[in-house]
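All protein chains of the complex are present and in place, except for one that has been dropped.
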Amino acid sequence: MGRSRHLLVAAGISAAMLSTGAALTYYEGALPTTLNPLYAAKMVDYRAQELVFDRLWYHSPINNELESRLVQGWELTDGGKGIKLELASGIKWHDGKPFTANDICFTVKSMLDTGTPSPIAEGYRDILAGCTEESRSTAIVHFTRIVHNPRERLGFSVLPEHAFDGNTAISPDLEFSARPTGTGPMKGSRGTRGVTFQAFANGHHAPNIPQMQLQESGDPLLAIKALINNSVQGIIEVAPNFRADVSASDELALKSYDLRSWWFVAINSKKAPLDDRRVRQALNFMLDRTELREKSIGVKPGERNSPCEFISGPFVPSSPYYNRSVPAVERSDQGQAEALLTEAGMEKVGGRWQFKGQPVSFRMGMEKSLDNEAPDILSYISNQFEAAGIGSQVYKIPPDKWTTEAITGHLTDYDLLVGKWSFGQVEDVNELFYTRSRGKGTRNIFNYSEQEVDRLLAQYDVAKTDTAARDAYHKLHRKLAEDLPYLFLWKLDTKSAWRTEVKSNTIAPYYYFTQFDSWRYEG
Amino acid sequence: MPRNVAILFTIISLGVLVVLAFHSPERWTVMAEAESYASPFELPPFGADSRGRPLTDYAMQGAHIVALPAVVAGLLVTFLGIVGGLVRCMGSARVESIVAGLREVVGALPRMVVILVVAILMPLEWRSLMGLAVVWALLAAPGAMDEAAAVAGRLGGARFVEALRAHGFSRVRIYLYHVVALNLRPVVVRQGAETLMQVVFLEVALSFLALAAGEPSFTHNEATTKSWADLLYQGYQFIAMDVPSGHALVLGLLLVAVTAVAAVSISSAARAR
Amino acid sequence: MITSNRWWAGLFLLAIGCSPPTETSPAPAGSSGDPVPAETSTVIPGAMVSSTWPVLMADDARRAPFESHPGWAALVMQRDYPAALAAFGGDASHALGQARVHAELAAAYRQALLVGANATVQIYGENRRDEDPAEVDCLLAVSYRMLAVEDSNAQRLASCQTTEISELKAHAEAWQAWTGSDNWPPADALAATPGQLGEPTVGALPDAGTLPHWRTVDLVEGLEIQTASPAGLLGLAMFHEQAAIAAAPQAEAALRASLVPFRLPSEPAGELPGLLEVPLDLLFGSPMLVPADLSFMADVTRGSGATAVETWKDRSALAAAVAPCVDLAAPSIDVGCVNENASRAFDQMRTAMEILSGGEQGYHRPFAELGRLGIVRAGEAVAESIGDETSMGLLRLNALDLSIGTSAEPHYLLSIAAWDAGNRNSSRASDSLHAQVGHIPGVEVARFPLEALHVRMSRESAPGVPMH
Partner (left out) sequence: MALVLPFAVPAIITLLIWALPGSPVSIICPGCDGAEGLAARWNLDQGMVHFYTTWMGGALHGDFGNSWRVVQGVPIAELLGPAVPVTVTLILLAMVPLLLASAVAGLGWIPRQLDPLFQAIGLIPAMLPALVVYAVISLRFGATMADGPESLTAKLLWGAIILGIADGALSGAIVGTRSLFDNERKQQYVLVAQLRGEGVLSNTLPNVAGALVGQIRGRMLHLLSGAVIVEAVLRIDGLGDYLWRATLMQDFGLVLAAATGFALVSGSILMLQALLEVAVAWHQRRSPVVPVGGVA
């Protein structure tokens, strides 16, 4: 058996070597739900869309300069309340039709159309007022007010008017979501087992890689093996546990990917006994984050430059919005937890906590793909609660279900949900904690609602100065650390691994493939 | 196989499964990285997985997942088989035609398709192996009833009962002893044993596929419980990726074999003298 | 010896990514598994390879005094300056180690100063808003001065003196008095900055005083704005430079040369070092492979660019590796070539180390990785000096990817943060700076303008929603 296995492996490796001549393949933790930029909900959606579409303006991943591939000239109009865009010439959509000012205005109008139920579009409705086409190559985008650095605000992907027959109310379940038409370097098509990208030479793009495939990675160990065997050439997110293996290989390179991500355990504060803040605070003390981090992520105690740092609120510690005067709970404190639970009217019988005579047990879920970054974390958390006298049934939730049910506030039969949020330059957390109503709180997992929190979020929204905005979020951080709609766990750095045959693969912060034209594959 | 040997095998194989199921831990042993992929010699009796968890947990939890549903499905099919045989003995043409019609409808659809359709329609909180096992049993029942009816038919059906009545036996004795115990037993027990085995294989198949697709299983909570399918999945990793988990494959195959042996030996043990 | 190798490898691998200590790294897929890799193509001349510190350190006897000393473990493997200073404290036999820590701190504080100065210029110079108070003029003027931009600083300092914050007023006056003079360092101005450093002392690790240095209010809502003087970091940089020299006066020239690539634009150029005697202690665990590399990097940084490569390629391993990638005529540099040569030099050093050690040891890879990093950084410096900004940016990003584990030199990472701050890439700059807070006392000073910049940038960006 062993012998035949080695023969198989040898055959496999050689077959894999031969196979790399075909397409460049990379692994994501999950497949994108949609390739329609208006409905991106996961980072994998954004990354895939960056290959297919052009954002109007973007930051160069090399020197962070604000650049545009679609606009060759611009000027402010209407006393700063508008910007006139002169489009670059020779740009075609992936179906061969020319890119015109109509497309820019169509995109703006579809984002302003309330029949487009997109949280991303919702964000733009505060700033954008409309758009007029002056000519085929000139459009004027109107703002609701005078804004500083207007180009910075125009970071949306441009959609083709003809693909929607001019209908600005765009629904998520159109074929466009699977087979979009963009102006980006690659033409993308979502298949049943992955996404295929074909290079599309254009006036403003000249990709060097003719074909690329995105596949779902599944087991992280197998993913690393496949990378080492050259069956795939890249993994977007490598679990900290496996980074040493990547560093130790001459054929792999570990690449930095700037993404501000933090992990949490959302608490269903609408259900008893979790509706009692003291119970939530007790859970916060029950968790031994240091042990969790060591077992699941592999961070040794006292390790310097750890990829994983504890947090006490909804920001990464390096962020100016992070309130450093609020300490993170690093070790469990069962004494405090017991005192709080007793105060909340619970009693411990035979080592198990009881509430109103019933043993306390929580239904806990986690987005399944997180297991790739922090293996078995759900079991470790559940074990810690068990050890503290609280039972739990734990479930792994598929990424799509997480997108359609968890972040839309429909998994209310759960008590606790383990998840991760990622941010770019903007660290706006309002959508996570606002009371759900009229386009607010669109990502409020357990429909948390707290008057003071709403007031602070509104304060941030209307802040006239940077200081006011920052103060509002510092107060929000403190308030959330007390009220605990989430148990805040840690921020975790993201690293990618690519085979060394993939050259000049500059990775853009957050969007990843912004500089894809320069990528080369010498496999 | 000789009947006594079959009985011995039945006792041993079922015993193994029952003991494993009853000693199943509620949640698996906390990992010990140092024991990662420990061989059966390093961590008796079965070795450990990638995170140092003993494979014994997998064996026991897997047995716990399948034990009750498989037995229930087996008994259900046995019971319905008996009903089918007795109906033939009663000689009710209407009931027989209903059974035949039922068999036609059920037999016209692939079982696995029905199982999956039921799985998606079943409310989340109802989803469990038990539900699927019962559906599987109901799908298998018409065949069993048909075969039992054929056996009863060969006995002479209603005429057989009348003949025994003439010898002065009570109806209850005739049906339960002469018909069921002496004549239907081999068929219905074999059908029940096969269903038992099929339900175990169904669980393994569904869990393996869910595992391979990175999706939650229909049959158990994979975050706290491990199925035998997890052993086979590790076996797949051993073959495909040279992961040192050959011992998991061996254990997985062993458990599947024990189930098959149990089914065969039950059938043999129940066959007529 | 195996034991000590295990210990050494263990510490290295621990620092790299917490993997368990291994005697040898796994052989690449499909390789023969032969401990000594096949013949590697030459990038650095053979004789020069043998004189690089990683290869010299493959000699157990030469490595022993370093690997047995916790000071070196803290400095080279953990990159933990406070721990290293504490461990070296009072150990005369390792005065060079102590000097090295002070020198790296001097470089780190200069780069932290640049982070703050660049951020200040970006936010209050180019993105000033009505809400910003007059006091920021003072910070802006000092920042421009540190960046050697003489842009009506006197006028800014004058307007800054209208402040009611007396300490800031005095600070502004002191800098005003110095503006235009060529004295370096600006002793009086430094004396007027908050935080008392005292006399430079070997082993001391002062901070930047109580932070924030000053509190003012915005002009729209009257909310408190906290600020700190970048000059405080200059004081710390000068302190550690003098402490380094005091610790090892015999190596003053080498220590000063090691600082050249990290000096401020406003600092006087001084004499070029020429070829120096550099003790192994100053090279060990750094990206500088041979003594001449220090001189080469100093020469490149002074702007000689491509010609420096020609001058040093026969003596400096870094110059030799970069030379084939430089087009003197253009002048330009080939990024792919630099990366390729860095990898080949990495193989060369590993091969040489394996031959000396009689097989691969756990420490070989991290040692050689530092060499690879050094070559990429040299390419980056050359690109910058010849004005090839794109190549410089790309090489800097490659160097950043290589600066992990034992290769993560705080002063270099801070130099990237300074570059990012100048590019308004406030996210990565604050991540890099944050990584040093708590390890290098006082660098928080740079946080004040950097965080203000980040808030302003993020509030003026396209709207974003949290993604999972």
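Think of it as A, B and C in the order they're written, each chain with its own count starting at 1.
Definition applied: a residue touches a chain if its C-beta (ideal position, glycine included) is under 8 Å from a C-beta of that chain, and two chains touch if they have at least 3 such contacts.
Fair warning: this is a prediction, and the values are worked out from it, not measured in the lab.
*Asks:* According to the contact rule at the top, which chains on display are touched by the left-out chain?
*Replies:* Over the full assembly, the chain not pictured touches A, B.
*Asks:* Can you tell me which of A:S60, A:Q393, A:T408 or A:Q459 touches the chain that was removed from the display?
*Replies:* Missing-chain contact among the listed residues: A:T408.
*Asks:* Which residue, A:D173, A:E347 or A:E522, contacts the hidden chain when the whole complex is considered?
*Replies:* A:D173
*Asks:* Which of B:A59, B:I82, B:L251 or B:V264 touches the chain that is not shown?
*Replies:* Hidden-chain contact among the options goes to B:V264.
*Asks:* Please identify, in ascending order, the residues of subunit B that touch the omitted chain?
*Replies:* Residues 104-105, 107-113, 116-117, 119-124, 197, 201, 204-205, 208-210, 212-213, 215, 232, 235-236, 239-240, 253, 256, 260, 263-264 of subunit B touch the chain that is not shown.
*Asks:* Would you write out the residues of subunit A that touch the absent chain, in ascending order?
*Replies:* Output for subunit A: 8-9, 11-12, 15-16, 18-20, 22-23, 25, 33-34, 117, 172-179, 190-194, 213, 215, 226, 231-232, 398, 400-401, 404-405, 408, 410-411.
Heads up, the rule we're going with is that only the chains that are shown with their structure count from here on.
*Asks:* Classify the chain contact graph as line, ring, star, complete or other.
*Replies:* line
*Asks:* Where the centres are mean C-alpha positions, what is the separation of subunit A from subunit C, in Å?
*Replies:* 32
*Asks:* Compute the distance, rounded to whole Å, between the mean C-alpha positions of subunit B and subunit C.
*Replies:* Their C-alpha centroids are separated by 67 Å.
*Asks:* Could you tell me which residues belong to subunit A and also touch two or more other chains?
*Replies:* 229
*Asks:* Where in subunit B do residues touch two or more other chains at once?
*Replies:* In subunit B, no residue touches at least two other chains, as defined above.
*Asks:* Which residues of subunit C touch subunit A in the complex?
*Replies:* Listed in rising order, the residues of subunit C that touch subunit A are 13-19, 25-26, 28-30, 78-80, 127, 129, 131, 218, 220-221, 223-225, 335-336, 339, 343, 347, 365, 389-390, 393-394, 397, 400-401, 404-405, 408, 420, 423-428, 430-431, 433-435, 439, 451-452, 454-468.
*Asks:* Once bound in the complex, which stretches of subunit A touch subunit B?
*Replies:* Of all residues in subunit A, those touching subunit B are 1-2, 5-6, 8-9, 12, 216, 218-219, 221-222, 225-226, 229, 295, 366, 368-369, 375-376, 378-379, 382-383, 386, 393-398, 413.
*Asks:* Of all residues in subunit A, which touch subunit C in the complex?
*Replies:* Those in contact with subunit C are residues 13, 17, 40-43, 45-46, 59, 61-65, 119-120, 123-124, 126-127, 147-149, 152-156, 228-230, 240, 243-245, 247-251, 253-256, 258, 260, 298-300, 303-305, 316-321, 367, 402-403, 407, 419-429, 431-432, 442-443, 464-471, 500, 503-504, 506, 509.
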